[in-house]
Every structure is written in structure tokens, then in C-alpha cells.
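Here the complex is missing one protein chain, while the rest keep their positions.
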Amino acid sequence: MSNNESTPQSRLLRGAQRTLTGLHPALESLLAAVVGLLVGAILMSIYGFDPWETYTGLIKGAFGGSYEIASSLSRATPLILTALTFSICLRAGMFNIGAEGQMYMGGIASVLVAYFVLPSGLHQIAGLIFAAFAGAVWSIVPAILKITRGVSEVISTIMFNWIARWLALYLAIFVVVDPLRPEKTLSIPMSARFPVLVRGTDLSYGLFVAIAFALVIYFLLWHTAIGYEVRAAGLNPSAARYGGIRNKRTMFLSFILGGIAAGLAGAAIVMGLPPTYAIYGGGGLPQLMNLGFDGMAVAMVGRNHPIGILVSALFFGGLNAGGRVMQFYGAKPVPLEMVRVVMGAIVLVMSIPELIRLFPMIKKRGEELIGSMRRLTRRSDRRESP
Amino acid sequence: MSFNDILSLLRIALHAMVPLALTAAGEIVGETAGLFNIGLEGILLLSAFGGALGAEIGGPAVGLLVGMGIGGTVSLLFAVINTYWKGTQMVTGIGINLFAMGFVAFGLIQLGAPGFHDVPRAMELTKLRTPMGLMSPMILVALILPVIIYWFLKRTRAGLMLTAAGEMPEAADVAGININRIRILAAVFGGVLAGLGGAYMSIAWLGVVTKDLSAGRGFISLACVVFSGLNPLLALLGAFIFGFFQALAEWVKTLPAKPIPGEFVSMLPYIITLLVVSGAIGRVRFPKALGVPYRRE
Partner (left out) sequence: MSDQVTPSANGFFLKADRITKVYSDGTVALKEASLEIRPHEIVGLLGENGAGKTTLTKILSGLLPPTRGRVISPKGDVRFVSPREALDFGIGMVHQHFALVGTFTAAENVALSHDRPFTRLRIAETRRKLEGLMEESGLHVPVDVPVEKLAVGEQQRVEILKVLSRDVDLLILDEPTSVLTPLEVDELFTLLRRLKREGKSIILITHKLKEVGSVTDRVVVLRRGEMVGDVKTAKASTEQLARLMVGQALEQKADAVELSTEEIPRKTVRKAIDRSSEGILHVKNLIAKGNTGEIAVNGVSFDVYGGEIFGIAGVEGNGQTELVESLTGLRVPVSGDATINGTNILGIDPRQIYRLGVAHIPEDRWELGLVLPFTLAENAILGIHRWKEFRGPLSLLRWGKITQHVRRLMDRFDIQATGPNAPAKSLSGGNQQKLIVGRELAKDPAIIVASQPTRGLDIGAAHYIRRTLLEMRDSGRAILLVSADLDEVLAHADRVAIMYEGRFMEVCTPDELDRERVGMLMGGVTAKEAE
């Protein structure tokens, strides 16, 4: 039964079969999303809202027009990055909960470009570098603590989140504050801002940064030797060691990359969000707040794969953007907060492993489909070989 | 700083200690048995909200019970997913937090005012007059419960069983203990306590429900748990320390001339936890099977 002969036909079938089995995790995410939306619908009904109308408003607000799509993409941008933080480290076998704090520090660091003058282009790069650096520094300490003293990275990153929150608040209110409008930091100058991608929206080139980074991570993890080592160490540290991989190095690298990603998320907000291009201090840095945690949800639904994350971030970005419209839509509009309820429900459902197993019908159909494709493949091979 | 100031500081600190102490003590029971619940934040929020509603309907006692019930139910869901279905505890916890954030904010809007909701004075748990001022009786509960839990864990066979389930489930299994069941019970108990802490916040202390009432207290409780090395008495101490610093930060903010920015004072509890965890990691030792679902060979 050699799979080496191939006809266009059988290759196509095999490709489809492979895609189908590869789609299996994607299906689980889809299922979780559906269930989450269902939970939202149920809740809405209980409170007397109309789920159909609400979801229509949601979809319209997310993808109804070019403005809406741009809005969704804009919201997706930082989520892509904070999701990558969580996912990169998870691939290395670590739980980095610190995207929130790393992002705060990155955001504050990118404000620093307001202090000097550079030509446009370089100025933005400077901002990105500052932010990436700050994020990386903030995540290195938990990494070092884990590697040298075995401190649980879950606890240390959470602690650093809180320290960052207060530190960033302090810096935003007292150090890099705008003297004319003390409720926010300095706005970064024109030369450092990301150009807006779609006129009239808040979608900026920051999106490209995020997508580019995601692609870089994809290539790194799946197409380089070091990325291979990271993934191996995350899946089976013993086998990795047997394979000559230094697990401490992979841990360290993943944390640095994760920190960079979160830092860039902060930069994306500062450098890419009109009209202010600054950070508001009041109420705990409201523009940045929770983007780190939401990123984790995005990561999980995206199955911790950069491509999946791009899709998932679009979905969650759409939820957020759509939510803004949803809350004014229709006869009895639903408040924005319902979006977070749906997000939480989706993640909860995702935490049930092998979700598809719980739905025997889906599993059976799926297996039948794969089985029949396999048979088709074999048959076509046989037909061709004399 | 006058004597009255110190008393006032202490009073606030003790009040702030309560939700932390209760939640941490409850989580200690859960972690001893092997379950790591990062969703405490969400439970606090939900039970604060639900408890307030319950209090409005039936008075403070009902409110507290409702809070406990909510905490227990959410923890039950968490526990079942992670024992019988072998889920990832981290993910479930994060899901609970997200859900709670949204749900409470949503619910608040339904009640009228977006973002907050006052609990009618009459429905609050009455505070008692003491030399230090008005104090909630729940403080006593928060002081006593950790002691009881400590005794329970160390001096009853059930406590022994719990510890065995978290440390070496194989040994507990051989001794005839149903690992999954005991883990679920432990988690539910922890949830009930956290629920009590959450309801306390809205009914017996702050008198209001806001959409970020928990303010990270769930995570701070986790820090207490780590700080304490799963010892309820040390967790109580940790809770007091955290409460004290929270009170201190508030007080510093009211000073006309600020010696240290309030933000740095707020950072202190976390820095201290970090130091304790990093320095004492040899001493602080977690159950070997923490976070690992149990499968019989």
C-alpha cells in the first residue's frame, strides 16, 4: 500500500482528507463559538431581549460595511498580538498570563518617542523597538525566576501584571503626562503615528505589524530549527532532551518573544489609535485594559496557531466592533457587555477537552467522511497502477 | 499620623482582609486536593452581584446564602469539567473570569444604572459598634474560619484524604478514596467560601456592586495561597497584610503632601508575594498532583 504513486485525482482527495482531519480542531473552535453564542442568546431571551435582532445588529456592526470591517480589524490588531504572547509560551509548555502587564509597559514605552524627533518611518520603528523591548524585559524576569528558582510562571506573571498596572498608571499620570491635559499621556507626534489604513476609521498600519508578527512567528515555529525545538520542548520535554534540545533555552526564548508581542500590542494602541495617540490614565488605563486577558481567549479559540489566531482575532474583534453597534440597534438593544459574556461562555466551552466527542453524531459523521475519502483515495490509486 | 488614624487604618485593613481570607482559605482546600482554580475573580464578582440581589429580596442573610450558592455552583461546574472530563484547569478558570465580567456588567445595566448598583442600607449586614468604629461581624468569621480549616486539614481523616488526593492520588486510590469525588467536594467548598467573600463585599462592606468590584481580589487571594504554602493560618496573615496595604494606599492618597505615590504602595503586596515565592520556593511546596487529572492505570 504505497502512497507514492499519485494521480492528480488521488492527490486532491488526499489533500482534502488531510485538510479535513486538520480542520478537526478548527471545528471544535467553531462548535464552541456556536455554543457560546447560544448561551448569549438564551441569556438575552431571559432578560426579554430578542436574540435574532441583537445578533443581526452584531453582525452588521462587525462586517456590514467597509467601515464596520475596518473597525473589526482595528479591534483585532492588539488581540492578535496578546494572543500570540499566550500561544507562543504555551507552545513552549509555559503559561504566560502576563500579556496584560507586558502590554502596559510596552504602551508606556512607546509614548517615549514623543521625547525626540526622527523622520517618519524611523520614528515609528523606534516606537516599536521601545515597546518590544519593554515588553520583553517585563516577561524576562518571570522567565528567569522559573528557570533558576522554579517559580511558577502563572503566579509570577500575574504578580507582574499588577505591578505593571500600578507602575504604568504612575508613569502615565506623573511622568509622561500631557501637561495640558493631565488625564492622558503625551500624544506621540505625527511622525510616529501609524497612517490610517481606511480613511475615517481607526484602522491603521498597526494591523500590518500584527499580521507580520504573526507570520514571523508561524515561520519561526514551523520552519526553523529553533522553532522546532520550542515546540518539541513544549510537547515532550523528555524527548526534547533526548533530542539534544536545551529546554531552558526554549523556555527563555518563548518568554522573550511573548513579551515582545505584548509590548507591540501596547504600541499598536498608542501609535495606531486615532484620534489621541496617547494613553488615558483614568480608571486604570481603559484603552489597554483587559486586552491581555481577551488575548488569551483569542489564543485558545485560535488553537494556539498563528493562522488560527488571525481568524480568531478577527472574530473577537468583530464581536467587539459589532457590539458597539449592537448596543444601539433595534427596538430593544442589548448592552455591550453581552459580548464579554459570550466570550466567556466560548472559552468555558473550549475548556472541555475533546468537545466533539460529546457530540457523538458529529464525530460519527466526521469519521465516516474521512473513512470514505480514504477508500476513494485507495481506489483511485489502484485504478491507475497497472 | 495620629492614633485615630492608625485605628482607622486597622479597621479598614480588617475589612479588606475578609474577602481575601475567605477566598484564600477556600482555595487552599481546593488546591490541597489538587485543583487550581484561577477563576476566583469571576466567582467573587458573580457572588457579589447575586448576593446583593438576594439581599434586596430577603435581607442580608439570604444575600449571603445566595452568594455562597453561586460560588458553590460555579465551582461545581469547574470541578466536573476538570475531573471527569479531564479539562485544562487554567482555561476553565479564564473562561469563568471572562464570563463573570461580562455577565455582571450586563446585569448591572439591567438593574438600571450601568456600572454600579447601591445596596439599600436596610439590606446591608449591620455593622457593630466597637471601640474602633463600625465593624462588620464578618470579620470574626474571616478570622475563625481559617483556623477551623487548618484544624480540618491537619486533624481529621477527611483532611488527610484531601491531602493525599492532591499529593499522591495513587496512594489515595489504593486506600479506597474516590479521587474525583473528593476533588469536586473540595472545589465546591472553596467556591462556597469565595462566594461568601464576594457577597460580603457587596452586602456587608462596601454596600455597592460595581462591574469591577473584585478589583483583582481573586488573583490576590491566589497570591495569598502561594504566600501561605497552603497553610490557612499564614493565608490569613497574608490576607491581612494585603488588606493593610490596600488601606494604606488609600490613606496615602488622601494625604496632602505625598511622601510616596499611592501607586507604589499599591504595588507592595505583589512585590512581597514575588519575593516570598522566589525566596522561599524551597520551603513552599505544592501538592505533586496539582493541576493534573487523575487516571487509574
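So that you can tell them apart, the chains are marked A and B in the order they are listed, and the count of residues begins at 1 in each.
One rule holds in what follows: a residue touches a chain if its C-beta (ideal position, glycine included) is under 8 Å from a C-beta of that chain, and two chains touch if they have at least 3 such contacts.
Please read these numbers as outputs of a predicted model, since none were measured by experiment.
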Next on the checklist: If I consider the whole complex, including the chain that's not displayed, which of A:Glu28, A:Glu229, A:Asp294 or A:Glu337 touches that chain?
Outcome noted: A:Glu229
Checklist entry - Which listed residue (A:Ile163, A:Ala240, A:Val298 or A:Ile346) would be found touching the missing chain in the intact complex? => result A:Ala240
Item to check | Of B:Ser47, B:Thr73 or B:Thr163, the one touching the omitted chain in the full complex | outcome: B:Thr163
Checklist outcome for this item: Where chain A meets the left-out chain, the residues are 1, 3-4, 14, 18, 219, 223-226, 228-229, 231-232, 235-236, 238-244, 246, 374
Checklist entry - Mind pulling the chain B residues that touch the left-out chain? => result 155-161, 163-164, 167-168, 170-177, 285, 288, 296-297
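Everything below uses one rule, namely that only the chains that are shown with their structure count from here on.
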Next on the checklist: Centroid of chain A to centroid of chain B, CA atoms only: how many Å?
Outcome noted: 29
Item to check | For the chain B and chain A complex, residues of the former touching the latter | outcome: 38, 42, 81, 85-88, 90-92, 94-103, 105-106, 109-110, 114, 211, 216, 219, 222-223, 226, 261, 263-264, 266-267, 270-271, 273-274, 277-278, 281, 286
Item to check | Touching residues (chain side chain A, partner chain B) in the complex | outcome: 43, 47, 95, 145, 149-152, 154-156, 158-163, 166-167, 169-170, 173-174, 290, 293-294, 296-297, 300, 335, 337-353
